[in-house]
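Removed: one protein chain of the complex. Kept in place: all other protein chains.
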C-alpha cells in the first residue's frame, strides 16, 4: 500500500512578505551574539553545565523581551530549567542542523505565551542564529508573539497560543508514533498550570491514557501563578498530581527549578511502560530574578530597560 | 438597588405554530392515561412505593418510545430509579401545579438524549398530562427529541442535548443560589458516563469545587455503556470516583438501580458542607428489561411493537 | 424525502430543458441514499489506497459511517470517546506527523464544539486534517434542534486555509471525500443522515473547487448545495411548464468558491436563487451575494432556514415547514425572475 506524502515542514507561508526585521547590530555586538557557539545536547552534560545554560536562556529571554517591549516574562523565566534539561541533558533527540529530521523527538509548547523560553532554547541549541531573538514580536518576524508554524522557524512544530490546544496535538503526535508508525520517537509537551483549567487538557489526558501512550511526557509548569492572581485563588487546581493519577498517568512531582530533579524525572518517565507520564514541576514564576520571583504580575509584561539591566546583573 | 427582572419561564417561542400533535386516543385508553392520578413526592414514601413508581416510569418510557419510533431506550430505562428517588422520595422540592415556582429546586438533564425518563418522570409527578408522552419526538411536540426550552414544557429548565453542556448550566444555577441570591435552593444534574469525556465536565467540576457549591449534587449514570460500545473500550473512564475526588468533590458510589442506596446517597449529599457532591450511580443500561439489560446497542433505538409488548410484560 | 416520481419517465428533461443546448450530464433517479454512506465508503477506498489514512471515532461511528473503515482497518481506527474538541487536536497532531486523519461526528459538534481548534490547530497550522460533519441540516428529523447542524457553512468559510465541500448526493459525497483525502490542507465535508435522491452517475464530473452546471437555462439560475441540488433540478424541470428556463448549478465546493461560475450565471441569466439546508445567514447565499456584490450586482432570493432553530419531526414534515422543498425554490425563482424584470 502506498503512502500519500506531502511536505509538512517547514511551512513558509508566513504572509508578511520576504523582508524579515533586522536585529539591532549594536545589541548583537553587546551580547556577543555574533560569536556565539551553540551548546551541545548530551546526557553527559553535568548539572552545572545545564544550570549555566539555563542562565543563558534566561539572559536571552530578558534581552529579547526588553527589545520587544511587550511579551511574557514570568513563565518563560520560571521554566528555563525545564528547557535546559530537556534540550541539553540528552532527554530529547534532535539535530539543530537538520531541524526537520523525521526521527526527531517532538516538543509542543501548549502554553504558547511562554514562547520566549522556547525561542531562546532553540537559539542556544543552534536551530537559528541568536540575533534573531532580538526580532521577537516584530512585524514579519519568525518569532511571533505566539508560535506561528506559518513562519517556518526551525524547532516550532505547531502553532499554539490558544491555551489547552497544544496538549491534544502532542497526544496526536504520540499516537502517530506509537500506534501508527510504531517508531521510537518520544513526544514532550509543556503546559502552564492555569492552563489546566481548559477542559481539552482532560480530554487529551483521557485519550493519552486510553491509548497507553508511554512515549508521551507532559510537564506542568506548576508556578501557582496565572494572569489574575495565584492559581488557587483564580480557580483551585490542587491536588494536581492526584488529578493526573486519577486520569491514569504516571505522575512525578519535582522541583522544576532544580536541574538534577528534572533530569531524574525525565529519566523515570522514559522507563514507564503502558501509561503516559505527567511531571508536575514546581517552579517559581520569574525564577532567578529577585524582583520578579513568584509574582504573578510578571505573567505578561516585559522588563523596562532598567529592570532588564538589573536582571542581567542578577543572572551572571 | 433595583433588580432588572424579565420573564424567563416558561419560554413559549416553540416555533412550529399553535397546533400540538394529538396523542393516539386508543393508546390513552389502553394505558389508562385519562384516569391517571399523579404520584406524590414525599420523604415518607416507602422504598417499595418508589420502586413501583420507577416501574411506572419505565413503562411510560417504553410506551412513548414505541409510539415515537425513534429515540433512546437504554439510558432512560437504566436511570429510572434515580429519577424515582429524586422526584418522589422528597429529595427535590417542587410543585407540579406551580411548575415555575421560584423557590423550586432545579434539575438539569445534562445527558439530554435521556429525556424520555425525564418526560416520564415529570408526567408521573403531574407536571403535564400523561397523554402528551405519546407525542414524543413528533412535529411540534413539547416533548422534543432532546429537551427544548423553547417549547415551555413544565419541568424543563434548560435545553440540552449537546453533551457536556448541562453540567455547567447547573453549576451556574447553583452559583446563583449559593453566592448571589444566597437562598436555600438545591441544584441537581444528571450526566451519562460516556458524557464525562467532554472537557466541559471537568471545567464545571473545577468551578463547582472552587466556589464550594455544597448546594450542588451531580449524578453520574455509570452504566459502562455508550454508543460505540463499553465505556472502557471507547475511552477508559475508570476510576471515575477518584477523578471527582481529585477534583475536590465529595464522592458517593452506589448502586443506581437500588432505591434505598440512592436515597441514602442523596441524604448524605445534603449533609456535606463546603464541597459539591458527585454520586456515581452504577446502573445497567436498559435495566428491568431482559433483552436490553447491559447492552450498549440499546443506547439509541426504540423497541419494536413486539419488543415493547414483551417489555411491558416484564415491567408488571 | 424529496419526491422522485416526477422524474421517473423523463430523465432526460431533468438534465437539459428543451430550450437550451449543449451536452449536459445525464442523471438517474431510481434510488435514495443518505450521503453519509458515500463518506463511509470513500474512507475505505482511501484506506485501501494509502496506508497513512487514519480515522478517529467520536462515539457515533455507526451514524457517520466511519464504522466501515473501523471494520476494515481496525489498526488505523482510533476511538476518541466524546471529545470533539480534542479529537480535532489529535487529528492535527497525527497530520503534522505525516498521516491523513479523518475525524467525523455530527456537524453541529464537528464545527461548533471545536471552532477554536479548527481556527488555530487546523487552519492556522495548515494541518492536513479532514473533518466530516454528518447529520447536516433539518432533515436529521426527530432528534431536533440540538442535532440539526445549520451553521457549518458560515463557521468554516470564515476561516482562512479551509476547504469546504457540501456534496449533493451519495455518489458525489464519495467522490468529494476521496478528493479531499488526496488534497493537501484542512478540509471540511458536510453530509446528511436521511435518504435523499441519488442521481449523479460515475461519469458526472466532480472537481474540487469547481461548480458544475447540472442544467442549462437562460431565465434564472439556482445555485444550490447538498440535497437542495435535487430540489432545484425538480423545480427547474417543473417550471418549464411556466415557460421559465432555469439553470441549476451544483456548488459543491463552497470554499474556495467558484467565482467564475457565479458571475457567468449572473451575467447570462440575470437572476439567482440560492438553496441550502442551512441558515440563510452567512451561508451559501451569503457567499454568492458577496461575489455578486463585488463584481456583478444581481437579484438573489435565498432558500434556506430563516434564522430560526430546527425541531423534531419527520424529515419531510420539517423540510416543508422550514421551506426547503422544490416548491419553495419554485416560488423563489418566480420572485427573482419578476424582480429581474423590474
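The first chain written gets the first letter, and so on, giving A, B and C; residue counts start at 1 in each chain.
One rule holds for everything that comes next: a residue touches a chain if its C-beta (ideal position, glycine included) is under 8 Å from a C-beta of that chain, and two chains touch if they have at least 3 such contacts.
For clarity, every value in this text was computed on a predicted model and none was experimentally measured.
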item: Option from A:105, A:150, A:177 or A:221 whose C-beta touches the chain left out; value: A:150
item: Touching the absent chain when the full complex is considered, from A:45, A:79, A:110 or A:162; value: A:162
item: Candidate in contact with the missing chain, chosen from C:103, C:214, C:302 or C:321; value: C:302
item: Residues of subunit A in contact with the chain not shown; value: 14-16, 68, 70-71, 112, 137-141, 144-146, 148, 150, 159-164, 194-195, 197-199, 226-228, 233-235
item: Residue numbers in subunit B that touch the chain omitted from display; value: 1-6, 8, 11, 13, 106, 108, 148-150, 157-162, 165, 167-177, 179-181, 199-200, 203-204, 206-207, 210-211
item: For subunit C, the residues touching the chain missing from this view; value: 108-109, 111-113, 115-116, 119-120, 123-124, 145-146, 150-151, 154-155, 157-161, 272, 279-283, 285-290, 292-294, 297-302, 307-309
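We take it that only the chains that are shown with their structure count from here on.
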item: Chains touching both subunit A and subunit B, listed by label; value: C
item: Computed distance of Cα centres, subunit B from subunit A, in Å; value: 45
item: Rounded Å distance between subunit B and subunit C, as computed from the means of their C-alpha atoms; value: 36
item: Distance between the centres, which are taken as Cα means, of subunit C and subunit A, whole angstrom; value: 41
item: Contacts with 2+ other chains: residues of subunit A; value: 199-200, 203, 206-207, 210
item: Residue numbers of subunit C (touch at least two other chains); value: 79-81, 83, 85-86
